[in-house]
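This is the structure I want to talk about, given as structure tokens.
Shown here: the complex without one of its protein chains, the others still in place.
Coming up: chain A.
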Amino acid sequence: MGDDFYVRYYIGHKGKFGHEFLEFEFHPDGKLRYANNSNYKNDTMIRKEVYVTDAVLAELKRIISESEILKEDDENWPVPDRVGRQELEVVLGGEHISFATTKLGSLLQVQSSKDPEGLRVFYYLIQDLKALVFSLVSSHFKIQPIQR
């Protein structure tokens, strides 16, 4: 119960190049799955998986806990729209969040939202999570994840 752990992040949109997205998830047994579909640059979907060690999961938990994202709520965040969608799902310490919002182009958009403090926590956390995942995936598979 209390030590259940799961993280999933998605960012994407559906447009003239189809469904373009980046998504990753961590399972409690260490399985990291990474999917990246960008039809604009190339036509192929990248799908990779690898098991990470307990130490990686512990560091991930630390990053999430210290961000205090679990204290936030997406109720006043901009809703997903045509521009795109982001989702963050976390199960940690007996808590379960599943947030959804639009793509955030800049910090300005965060500041002018109805919940700048909460959205800022989200905005920086996802950048830290993406940095960790991109480093893990690129060092293991030697592929260059597409930044967006």
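As a working rule, a residue touches a chain if its C-beta (ideal position, glycine included) is under 8 Å from a C-beta of that chain, and two chains touch if they have at least 3 such contacts; residues count from 1.
The rule is simple: contacts and distances are computed from a predicted model.
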Omitted chain, identified by the protein name its UniProt record gives, among "SWIM-type zinc finger 7 associated protein 1", "TRAF-interacting protein with FHA domain-containing protein B", "NEDD8-activating enzyme E1 regulatory subunit" or "RNA-binding protein 8A": "RNA-binding protein 8A"
Positions on chain A contacted by the hidden chain, ascending: 8, 10, 19, 21, 23, 25, 28-31, 33, 35, 45, 47-59, 62-63, 73-75, 79, 85, 87, 89, 95-100, 124, 127-128, 131-132, 135-136, 139-142
